[in-house]
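Quick notes on the structure that follows.
In this view, the complex is presented without one of its protein chains, the others remaining in place.
Which chain is which? They are A and B, in the order written, and residues in each are numbered from 1.
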Amino acid sequence: MRFFARRLAFYAFAVWVALTLNFLLPRLMPGSPIGGVLQRLSPSQIQANPGIIKTYQALLGGGSGSIWHDYVVYLHRLAHLDFGVSTSNYPSHVSAVIGRVLPYSIFLVGVAFILSFVLGTAIGMVAAWRRGGGFDSVIVPVFMALSAFPAFFTGLVAVYVLGLKLHWFPIQHAYDSGLVPGFNWAFLTSALRHSELPILVIVAAYAGGWVLNMRTVMINTVGEDYVAMAHAKGLRDRRVMTRYAARNAILPPLNGFAAQFAGAVGGLVFIEYVFSYPGAGLTLQQAALGNDYPLTQALLLVFALCVIAANFVMDLLNVLLDPRVRTG
Amino acid sequence: MTVALSTLPGEAAPVAERPVLEVEELVVEYASRSRTTRAVDGVSLAIAPGEIVGLAGESGCGKSTLGNAIMQVLRPPARIASGRVLFHGEDLVRLSGEQLRRHRWRNVSMVFQSAMNALNPVLRVSDQFVDMMRSHERVSKRDAVGRAGELLELVGIDRRRLRAYPHELSGGMRQRVIIAMALALEPELVIMDEPTTALDVVVQREILQQVRELQRARGFAVLFVTHDLSLLLELAHRVAIMYAGEIVEVAPAAALRDDARHPYTAGLLSSFPPLTGPVERLSGIPGSPPDLAAPPSGCRFHPRCPHCVPGDTALHRRQVAERPVLREVAPGHLVACHLVEEGL
Partner (left out) sequence: MSQLQPTIELAPATTPAARTRLRIPGWPALLLRNPKSRAGIVLVGFMVIVALIAPLISVSNPTDFNLLAARQAPSWHHLFGTTDQGSDIFSQVVLGARRSLVLGALAGLLATVLATTLGVLAAYSGGVVDEAVNFLTNVFLVIPTIPLLVVISAYLKSRSMGTMIVVLALTLWAFEARILRGQALSLKNRDFVLAAKVAGESTWRIVFGEIMPNMISRIAAAFVLVFYVSLLVDAGLEFLGLGDTTHVSWGMTLYWAQTNSAVLQGEWWPFLFPGLALVITVLGLTLILAGIDEVSNPRLRDEVRRRGFLRSLVLPVRRAA
């Protein structure tokens, strides 16, 4: 429990750092971002929302008050999930925009990340178990080569070859135009269909890392005495591989879980851009290009919170899978 | 200081019927791209039911490799190049994967060198017992756990420790757990590879005492591999001395202690102080074990042998050119040495 208390304290601190970084970034930059925001709002919009300038001053700086005062107001706003109005989606609130796009991203990165983890570690496990065998010398290099490609380049090639030339997958957007998002069969199947290629590309880009990690650790684990003893005990080969070798070998790669996830979240920006997939990543890119600072700021916070959550999941998995962490 | 073991060295070995295990002309090689090393080179050894056979030698002489080869848990690049390992007359080297799996642990079990690493760190002790039992017989998990508890009590551990993870046990307890595991299926032979090396002297004595008691109560045979010859002289019925991949001398423990014939055995005996009596000068053996990839010609011990005097003598020519073979010098006492053959 002490372990959890320490971790939670760390996460709380990390969240605070992310919040503060968000507060300081626009204030540290040369020029005033608030100017960029106000340029995009028409006088009538400002008139319709008398508080709008104050909100942005709190979020981005540029007000007359002291920085400490701004900081308090900023935290107060965030506590009420008030990120202001998105200038590029006027008059939608930032929180509404995020609420609309985030589910797509969570689905995409969630499925793809878990798939690449499961696939990658399974391949790494078998490759190390039959080291030097056909599987090890063919499948592993293929995944290594794929992961050496920048994700967006793999995406572009996939769009061109698998989508445009072979017509195997739809190549743009999250669902067929003409459908209205909602819980109905037509929409869900269309959404699933559209997510296939992006997921494939993410898996191709990130599974290789798991393959390599798992294979390296597993090769060492196979040489451990407890694996030899498991063999000597007359256990079936498959059981020795999974319950003795792989079960231990998975622990070190798992410690890279959060870092890998952070990488995948970053890659999401590129993948969504390539596929015009309307998730949080594409929205971040659009907001950054359109100087929609309130939206970029809020999205950065969301991304950071996702990675912090992934760290927490990693800790949970570690405790679940490694008894030494529990008692030690 | 030392706790005497309950067995006296001179205690008679069980009357040898058909051996449980026979190793015949076994050769184990480590092959790398550039060279091949013979870690075990033409070893023959038989173990009778209920017999404790000690296998001693310096580190790197191939004694652990021999143990692993008998258990068939050699790891690549090590492999059995030739020879046979017979269990009640059946050649283990020829068994198929599934036959071998069924044979292991049920017929021959093994206590591994390092208690620290032989247990899976992420599984409870009970799970490691259950895994093993259910790989060999149809038994409910409940019954398996029950039997595991009895086995733990047999080696003096509270059965509640079944729920523990290996890191929650002391080194001595872990080794006892492994011994309990090794006895679980009542095998006829238990290979013990330096089972107490990592433990402190007091715990070491307790465990050896226990092994001896269990062995007498249950009657299994033991192949006890260690570098500690003094320990074997107390524990074993018969002792084999290994040097550079070969067995150079085999004798009943008492005969070996009192009448070692091979200069290497004599060297080993003189490198530890007698347990009783005045401490004499320890002579030890000069030099270091040979490189097994390029072993010395003739008798492998000749470069270190105090009786190998360079000169134009027939003996020296034989020592550097001819491999000595094991010959019986007394009932049950075999030596591979040119000096013995020449009657010196």
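The rule is simple: contacts are C-beta pairs under 8 Å (C-beta built on N, C-alpha and C of every residue); 3 or more make two chains touch, one makes a residue touch a chain.
A quick note: this is a predicted structure, and the numbers were derived from the prediction, not measured.
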{"item": "Left-out chain, listing which of the shown chains it touches", "value": "A"}
{"item": "Touch criterion as defined above, residue of A:F107, A:F187 or A:Y273 at the omitted chain", "value": "A:Y273"}
{"item": "Sites on chain A contacted by the missing partner chain, in the whole complex", "value": "10, 13-14, 17-18, 21, 25-26, 29-31, 33, 148-150, 152-153, 156-157, 159-160, 164, 171-172, 258-259, 262, 265-267, 269-270, 273-274, 284-285, 287-289, 291, 293, 296-297, 299-300, 303-304, 306-308, 311"}
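The definition used in the following text is that only the chains that are shown with their structure count from here on.
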{"item": "Of chain A, residues touching chain B in the complex", "value": "223-226, 228-237, 239, 243-244, 247-248, 251, 321-324, 327-328"}
{"item": "Footprint of chain A on chain B - complex, ascending", "value": "68, 71, 73, 75, 97, 101-106, 109-110, 112-114, 117-123, 131-132, 135-136, 165, 167-168, 178, 181"}
